[in-house]
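Take a look at the following structure, please.
One protein chain omitted, others in place.
Per-chain residue numbering starts at 1, and chain names A, B and C are given in the order in which the chains are listed.
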Amino acid sequence: MTIDRTEPLVFDKGLPGHRAVDLPAAGVPEMDVSELLPGTLLRTTPPRLPELAEPQVVRHYTRLSQLNHSVDTGFYPLGSCTMKYNPKINDEMAALPGFAELHPYQALSEVQGILRLMYETEQILLEITGLRRATLQPAAGAHGELTGVLMIKAYHRDHGGAGRDTVIIPDSAHGTNLASAAMAGYRVVEIPSSQRGLIDVEALRRNLSDRTAAVMMTNPNTLGLFEEDVLQISSLAHEAGALCYYDGANLNAIMGKVRPGDMGMDVVHLNLHKTFSTPHGGGGPGAGPVAVSETLSPYLPLPLIARSDGDGAFTLDYDRPLSIGRVKGFYGNVGVIVRAYTYLVRMGADGLTRAAEDAVLSANYLRARLRDLYPVPHEGPCMHEFVSSATTHLAQDVTARDIAKRLLDFGIHPPTIYFPLIVPEALMVEPTETEDLRALDSFIEAMQQIDREAREDPEILRTAPHTTVVGRPDEVEASRHPILRWRA
Amino acid sequence: MTIDRTEPLVFDKGLPGHRAVDLPAAGVPEMDVSELLPGTLLRTTPPRLPELAEPQVVRHYTRLSQLNHSVDTGFYPLGSCTMKYNPKINDEMAALPGFAELHPYQALSEVQGILRLMYETEQILLEITGLRRATLQPAAGAHGELTGVLMIKAYHRDHGGAGRDTVIIPDSAHGTNLASAAMAGYRVVEIPSSQRGLIDVEALRRNLSDRTAAVMMTNPNTLGLFEEDVLQISSLAHEAGALCYYDGANLNAIMGKVRPGDMGMDVVHLNLHKTFSTPHGGGGPGAGPVAVSETLSPYLPLPLIARSDGDGAFTLDYDRPLSIGRVKGFYGNVGVIVRAYTYLVRMGADGLTRAAEDAVLSANYLRARLRDLYPVPHEGPCMHEFVSSATTHLAQDVTARDIAKRLLDFGIHPPTIYFPLIVPEALMVEPTETEDLRALDSFIEAMQQIDREAREDPEILRTAPHTTVVGRPDEVEASRHPILRWRA
Amino acid sequence: MHTDDDRRRLLEAVGISSIDELFSSIPPALRRAGLNLPGGLTELETRARVEMLAAADTIPDSSSFLGAGCYRHFVPAAVRALVSRGEFATAYTPYQPEVSQGTLQHIFEFQTCVCELTGLEVANASLYDGPSALAEAAFMALRLTRREEILVSDGLHPEAAQVVDTYAAGPGFPVRRLPLDPQTGVTVSDPAYLSSAIGAVLVQQPNHLGVVEDIAALAEAAHAAGALIVVSVNPSTLGVLEAPGRLGADIVVGDVQVFGSAPSFGGPSAGFLACYTAHVRQIPGRLVGQTTDSEGRRCYTLTLQAREQHIRRAKATSSICSNQTLSALAATIHLALLGPAGLRERSEICLQRAHRLHTALCALPGVRPLVTGPFFHEFALVLPCPAAHFARAMRECGVDPGVPLTRLLLGTNVGLPGAGPAPGDAVSEHVLLVAVTEVNTPEALDRYVTAAREILAVLSPTEDGS
Partner (left out) sequence: MHTDDDRRRLLEAVGISSIDELFSSIPPALRRAGLNLPGGLTELETRARVEMLAAADTIPDSSSFLGAGCYRHFVPAAVRALVSRGEFATAYTPYQPEVSQGTLQHIFEFQTCVCELTGLEVANASLYDGPSALAEAAFMALRLTRREEILVSDGLHPEAAQVVDTYAAGPGFPVRRLPLDPQTGVTVSDPAYLSSAIGAVLVQQPNHLGVVEDIAALAEAAHAAGALIVVSVNPSTLGVLEAPGRLGADIVVGDVQVFGSAPSFGGPSAGFLACYTAHVRQIPGRLVGQTTDSEGRRCYTLTLQAREQHIRRAKATSSICSNQTLSALAATIHLALLGPAGLRERSEICLQRAHRLHTALCALPGVRPLVTGPFFHEFALVLPCPAAHFARAMRECGVDPGVPLTRLLLGTNVGLPGAGPAPGDAVSEHVLLVAVTEVNTPEALDRYVTAAREILAVLSPTEDGS
C-alpha cells in the first residue's frame, strides 16, 4: 500500500483569519496611517501570506524537515562538499545572547567579546593557511573567490598590470572559480589536466603571459589529488607577474600537513561550512574568509579587525586607502564564525591535524575497497576524496545517475556525480573524518550490492529510487514550463 | 519495494573505544582510587554502555525520533489525554539559565524569581479551581491523586475518622483513581454509572456510610459528560462525613465556566501536561499540582511557598505540623511548572476560557459529524471529548482496535480505545482547541473512509496499519517471554 | 483556536446557535462568566515577563558546591539538541507501538543502561524521582516478603526518608530507623534492628553524608532476617563503585538527574527501579519489551501491563501512569555519549577533586570531618561556626560552599549519626555538606580554600559554637 507522504504547500494549509503571532498594542496615541504616509505609497492589496496558527506552522515545517536527508540522519559522502558532522555545541554557542543579540553598530566597547572571537578566528586561520592577514567578510566560498579576484585586480591596477585581463584555471576546477573570475571582469582560460589528473605544467607555461593576472587552483584538486608540482606552478606564475589564487574548499585534507602560504599562494578562501564544521543549512549560510599574503593585505575589504597597541582593545580599522571596499554589509556571517571558532578551539592543533589524517585515511579506505568495482582513473593515494568512473556500468545501460539514485534506497546520500567534468560518469566520494568504520562499511556494502544489481537486475537501478517520498522529478518539464511560485 | 526502516539498538551501533564526551583532567594531584575507596567497593566489570562518537549518537536518536507520531507531526485526538499543542515559547522559558541552572538548595534570596513564579502559578490555579491553597510538588496526575488521598486519610485520622476505610469511585473512572486510593491503604468501592453515563446518585447514596473516607470523581467524566448532579453528590458525601476528591484531568473543558471548588470539592489535582500545554514527553515528565479547600490545607505536603508579610519576600514554609510530609524530593517538576506558568500568563482570563469553549466546540463538532457512523451511546452535548462505540462494526468482524490501527495509515493518531471500560469497543475522541477546522475535517474524512472500508473491504482494517515502520507487534509473545533489555 | 468565522461554521454543524448551549449541562448556579485573572499577553510580553523573573535568580557557576541529592554535572549540548526534538517531546505514552517506536526503543535502551549500571536483571521505564522510587521499592519489597515493616537507614537523604514515611503512612506500614555509626557515618548492620516483621531495608549509596556504605554487609544482614534490601544509589558513582546488584541488593533505585537533566530547582528528572527477573511482576510502572511484528521485524511494545493501573485498577502495583520518560531519554543519551570510559573518567574527576578539597579544608583551623568513613564526591564538615553563617559569608565572596545540614533537616525528624532525631541540635548547625563535580574547576577549589581561610578567621573567634 503506497501512500503519498508529500506535504501540501503552506499556502494551501491556511484558513482565512488564522495567525500565529499576536502583537502588543502600539501603546502610544495612534494616528491614522494615511496621516503619516502619503496615500500613493500605501499598499492596496495585502500580500497573500499563509494564514495559520502556530500548531499548524510547527507541524508543517516539522514534517517538511523529515523529508530531508541530512548529516544528522545519514551518511553524506558528497564529494567536494565536506559534509562532516556539525557538533551541537557550535549551535549553542552561536545562540548565546552575547553574540546572537548584538547589533552591528553597537559601540565597540560593548562588543569586545565578539571582536576578540573574530580576531582569534583570523589568527587561527592564518596559522592553518600560512598567510598574513585575513577578512571574515565573505559569505561563502564563491564570495571569497570574488573578493580574492577583485583584490588581485586592484593589485595589478596599482602595479602596472592593468593590461592583465586573463585568469588561468585548470579544467578540473569548480564552476565558481571561473564564474568568480568572469564576474570580476576577467577572461578565463581553461587549461587541460594531465594524464595524472594534475595541472599540466607545460600547458600552464604556454598560457602564462603578461596578460595573465592570476592562476587559480585547488589543492588537493577536485580529483582528490595533491598537485605535486605546486611550487613550480606558483613560481612560474610569479615569474610571469601573475598571482596565485588557492581555492581552499579542500583544506580538510591538509590541515597541519601543508599550508597554501608555503605553496606560494597569494590568496586563499576557506569554506567554514566545509572544513570547520558549520552546518550547510540546505545551501547556506556558510562563510568564506579570505587570507592573503603581505602583498595583497592592503587590498582586503573594509573594515579589518585590529587590536590597539595601547590597551589591547579590539577595533575596526577603516583607514585602509587601498582596500577594494566591501563585499557584504557589516562584518560577515558572524553566527557562522562563532560556530567555526568553537570548533577550532575545541579541536586545537592535534585535533585539526588528526581530522585531516582521518579524512584522508577514510577516503583511501573506500577507494581501496571499491576500486575494483568502480575504477578510479587516476593514481593514488588520494587525499580526502576520490573520483571513480562508472563507465564500466554503461555496458548494462546503467549510469552514474542510476547508481546515485539507487543509493538513496539505502538511506545513503550519493556521492557528487558528473563532477569534475573531466571524468566521465564521475562519482566523487568524500567520507570525512566524522564517519566511523560502520558507516564506511555500510557504504561499501551498498555499492557492492548495486554493482551486483547492475549486472543481475539493472532495471532496479534505472527505476530507482523506490523508497523515497518522490522519485526522479521531471526536470525537463520543470525547466521547460517553469513554475517558480505558488498561485492561489 | 519494502525496506526496513527500523533502527538498530544503540548498543549494536557502537565500536570499541569510541566515545563522545571528552573530559578535562582532574587538575589536582591525583591519588590512586584504591587509596580513596576500599577495594571491596570498587567496580569489577564496567557497565556495557554504548560506545559511540557524537555524530553516531545524534544520528541514532534523530532517526528514532522520526519513528514517533507526535503533536508536532500530526493530529492526536487521544481521549482523556488532552494532546493540545505545546507552544515553543514554553520550552524556551524553561531553558532560561535563571531557572534551569538553579540548585534546589540555593539560599532563598538567590531564588526569588522562581519562587515568585511558583507562587503566582499556585494563585492562578486556585482561581481556576476555586480552592484555597495548593502544592506544586506532585510529579503527575496520579501522584497528585495519591497526595490528595493521603491528605484525606490524615484529615480523617485527626477528625475521628480513623475507621473510614473506603473510597467510592464510579466505574467510569480512570485506573489511577482506584490505584491511588488503594496505594494509600483504602478499600475501593466502584459504583456503576447510570444509563445517562453519569454517577448513579442512588447507588452512591446506598454506598455512603461512616466507613466512607472519600468520593473520587472526574467532572466532566471520562465519557466527556458533565456530572450534572455534582452538587447533590458533594452534599451527600459531606453529609456522610466523607470528603470529595476531584480528578482534574478533564479541566480543559471547564476553565472559566465552572470551578471544582464551587462544586463542593475538597481536593483537586491538575495535570499541567494536559490542560496547561506542557509537553507529554512520550509519557512525562508532567506535573500534578493539588489544590485544596480550607479544611485540607493544613495537610498539604512540605514545604509550601509562602510570602512574608513584611518585605514580600518568598519563602518556603516548613512549619506545618499537620502536613502529610513529602511525596517527592525538592519542590516538584519545576521545569514543567515554568512552562505552565508561561502558558497561563500568555493565555490570561479570556484565553483560558476561550480554550475551554473551543475544545468543547470541536468535540461536539466531531461528535455531530461522526455519530451516524460511530454511535455515541450517551446523550450530549459532550464536553471536551466524547466516546463512540464501534460495536456496529463488529458485524464485519472489525474492532475498535482495527479502526485505530487503520487510522495510523492516515497519519492520524487513533482515539483512546477500550476506555472507559463501561463502553464496549470504546473510541474516545478528544480533539482539543489547538486543532483547526482542516485537521478536524481530515479526521472526519478518514473515519468516513474507514467506515466504508469496514463494509467494502474489512480485511484492509484487520491487517492495518500498512504504512508504519512496524505493524501490530506481537504483544502476547512480548509478555509470555519478556525481553526487557538488550544483551550482547 | 478557532476564528469567529470558524466558530460559526462549527456551531452550525453541531446544530446550535451559541457557545453557551454547549455548557447547558452545567447547573446554572455553578456557571461562571470567566476567570478573575489578568488578560492575556502576547508572546513578546510573556517573554519579557518570564525573563524578568529568571533575572531575579542567581545562576550558580563553577564555584557552587551544592549537592545533597541534586548535582550539577556538565551536560553535552547534544543531549539538549536531541531531547528537545518535537517528536520526542510532544508524543504521549507509547500506547500505539506502530507510531511510537522512537519512544519505545529509547525506553528499552534506558532499561538496559539501568540494568548495566546496577548489575540487576530488569529495570522499569522510570518513576517520578529517586525518593518516590525508593518508597515504591519499599512497597514492592513488602509485597514480595509479605511483611509490613520498613527499616530505613539514617543515611537516607532526609527528604527521601520523608517520602518513605509519607507513602508508608497511607497503608500504615511501620517505619523503623537504622542508625549510622557515629564514628564512621556508615549504616550499622546490626541484626538487632532486623526483627522478623521487617520486609524492606532501605539504604542509600553514598549516603546523605557522602559516605560510601558497605552494601554487602547490609545485604547479608537483611537476607539473614528474611528481608529484602533496597539500595538507593547515585548512578553517577557506578563507573567506579561496584554495582549494588553484585553486592546483594535486591532492588536498586535512584535518580538519573546526574545524567542529562539540568538541576532546574530540583526537577524534573527521573527515578529508576531495577530488580531480579523473578520479581518482575511486582515492579511498579511501565515496562517496554522486545517482540516482533507481523512481518517478523524486531520491535518494541509496552508489556506486562497487567501490573498497571489501567488494567489492574485497584490491584495495580502502583498508581503511576505518566512517568518521566523525557528525563529518562536525556539520561540514556547522556550515557550513550559518555560510554563506559567517560562515565568512569567523570567519576574519577569528581572523586579526585573532592578528596583534594576535603584535605585542604580539613587543614583549616577548627574544621574537621563529621565522620571518618570513605566518601565519594561529597563530604560533611564540622565548622567552627554555624554553617549557615559561613555559607552566607562565602557567597559574598562568590563561592557557594555547600548545603548547611540544617537545610536538609527542615521539617524532618532525622538527625545526625548516632545523635538520634535532633534537627535543632548544636552540632548539626555546624555541619556543611560539600559536593564536588567536574564543573568545579581546580581554580574554583583554590578560591574556595582561600575564601574559607579568610572567612573562618573572622567568623570563628566570635561565633565559634563548638
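Operating definition for what follows: a contact is a pair of C-beta atoms (placed from the backbone, for glycine too) under 8 Å apart; a residue touches a chain by one contact, two chains touch by 3 or more.
Predicted model, so just to flag it, every value in this text is computed and none were measured.
Which displayed chains does the hidden chain touch?
In the entire complex, chains touched by the missing one are A, B, C.
If I consider the whole complex, including the chain that's not displayed, which of A:163, A:192, A:325 or A:424 touches that chain?
A:325
Touch as defined at the start, partner being the missing chain; which of A:266, A:385, A:402 or A:436 qualifies?
Candidates A:266, A:385, A:402 or A:436; residue touching the omitted chain: A:436.
Determine and list the chain B residues touching the chain excluded from the picture.
15-18, 21-24, 53, 58, 62, 87-89, 91-92
Name, in rising order, the residues on chain C that touch the hidden chain in the full complex.
43-44, 47-48, 62, 74, 76-77, 81, 84-86, 438-439
Please note the rule applied: only the chains that are shown with their structure count from here on.
If you average the CA atoms of chain B and of chain C, how far apart do the two points sit, in angstrom?
Computed from C-alpha means, the inter-chain centre distance equals 20 Å.
Measuring centre to centre with CA averages, how many angstrom lie between chain A and chain C?
Comparing mean C-alpha positions, chain C is 47 Å from chain A.
Which positions in chain C touch two or more other chains at once?
Counting only residues that touch two or more other chains, chain C contributes 1, 6, 40, 42-43, 76, 78, 80-81, 86-87.
Pull out every residue in chain A that's touching 2 or more other chains.
Counting only residues that touch two or more other chains, chain A contributes 15, 18, 53, 58, 62, 87-88.
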